[in-house]
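Got a structure here, written out as structure tokens. Questions coming.
Only one protein chain is missing from this complex, and each of the others stays in its spot.
Our next item is chain A:
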Amino acid sequence: MSRRYLLWFAQEYLDFRLAEMQSILSMLKIEIKYVEKSYNKPYWIVELPSESCIKKIASRSVLIKSCIELWSSANTEERLHENLKSAMKNDSGKWIVESVTGESNDNHICHSSLLTVCSDPSKSFKIEVETFCKHFSMKEKVEKIELFSYLPLEGPVKLNNPDMKFSYIEFYGVDPNNVPKQPEQLFFGRWIVDGQRDLIQALSLKKRNFIGNTSMDAQLSILMANQAQVTMGDIVLDPFVGSGSLLVAAAHFGGYVWGSDIDFMMLHARTRPTRVGQKVRQKEESIKANMKQYGIESHYLDVLVSDFSLPLWRNDLKFDAIITDPPYGVREPTEKIGIEKENYTLAEDYLPNHVPSKVEYGLSHIYSDLLNFAATHLHIGRRLVCWYPLVRSEFEASQLPSHPCLRLLASSEQVLSRLVSRRLLTFEKISDAVPDVPLDPNAAHHNFRRAKKAEEIAINNIRRAQKVSNLK
């Protein structure tokens, strides 16, 4: 018999919700049935085979706030109480209004067997009142709790660490400027488990030893590790590792992590400090020290200074996940080693301390290199997760980077400004037949220039747009 749960989400990154859930479900091999699922409301109602399933999901999801075993839901307060009362008499062992999908309905009535847990006199309990988009005083909340006095709750009330926690939620819509007098939807049920919101604080950049200018924030890093389905013992690579923030989340979920970056100064933490007011980098700042800080040092393999445009790894090396945030050329330069002079040589004497010059590494080149790399170095069925910046008005799904060996599973948008956004792309490797790309030095040269010109114009537009938005 499947159970019905209310999943309560944090009201942010709406575009990532379904993608995260699908990744977690397929990673844990859990079947789900969506009873009610909307894009912009902070809750879903789902059916799952067992309570252990919901606990497993919550142990990964960073977007879920809490999971509640749903007992009753309605559009009005009176109706909610009526529903709960009829649930107490519902001995059929089934949900009333079994097969509803899509639009919200006011008739979720559970069967009485769920309610029997609360009549155990040895179990302490508390009822929590939550309201979405409206604030109530403690006194008003207590009044709301008193209305549930008909429930056969036999145990003592205990506010700290009770055996059972019940949740009563009033939902007043998602528009804070237009809050209705009466709640749109109300829910009551037994609290089961919280999601991983606390992890955002635990891995917060604010308290992290070593960060860079473009370190990924904890929540997005965790989202990426979930999209990449990183689990215990996986081998994970970030080829544009920077300050290693993606590796922290991946290692937290049990991945063993490698990183590489072209920026020697960054990997050796000799770049200018990122924090306001900090004059010099601390001596012990490094990606490895970050891992130590979080107690996941045993999952740190190595970081290397290398140029991603060149082959470095053994051909037959396969990773379980590649997660990365390539430089977009706005806040971090896009670079690879190279020189625009012909027949360039370097005198032997300079060799030991030579810092090679870098040329621009065009965005389209970065992504085609990255997709090619993933097609070669991922296990079949495993994932590449990367950010992709774009101009919002020009977005077309068909224009996203693609590769015959990779299938695009998700593309979730994070809006950065009015004009630009970046999308988190999730690819799954579906084939090992990496096509042979012929190496013809003259091919497509003309087109490269044109593409580059277009790129330059776009970059200028973005910079201008950013200046404007900064001024505001």
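Keep this in mind: contacts are C-beta pairs under 8 Å (C-beta built on N, C-alpha and C of every residue); 3 or more make two chains touch, one makes a residue touch a chain; residues count from 1.
To be clear about the criterion, contacts and distances are computed from a predicted model.
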UniProt protein name of the chain not shown, from "Probable vacuolar protein sorting-associated protein 16 homolog", "Multifunctional methyltransferase subunit TRM112-like protein", "DNA-directed RNA polymerase III subunit Rpc5" or "Large ribosomal subunit protein uL24m": "Multifunctional methyltransferase subunit TRM112-like protein"
Which of A:Glu31, A:Glu154 or A:Asp302 contacts the chain that the document leaves out: A:Asp302
Residue of A:Val117, A:Val142, A:Leu317 or A:Ile380 touching the missing chain in the full complex: A:Leu317
Contact residue for the chain not shown (choose from A:Trp95, A:Phe240 or A:Trp258): A:Trp258
Chain not shown: contacting residue from A:Val117, A:Val142 or A:Val391: A:Val391
Residue in contact with the excluded chain [from A:Leu371, A:Ala410 or A:Leu425]: A:Leu371
Absent-chain interface as seen on chain A, which is shown: 232-233, 235, 256, 258, 260, 262, 264, 267-268, 286, 288, 297-298, 301-307, 309-314, 317-318, 328-330, 337-339, 344-346, 351, 354, 356-357, 363-365, 367-369, 371-372, 389-391, 394-396, 399, 401-404, 420, 435, 437-445, 447-448, 451, 454-455, 457-459, 462
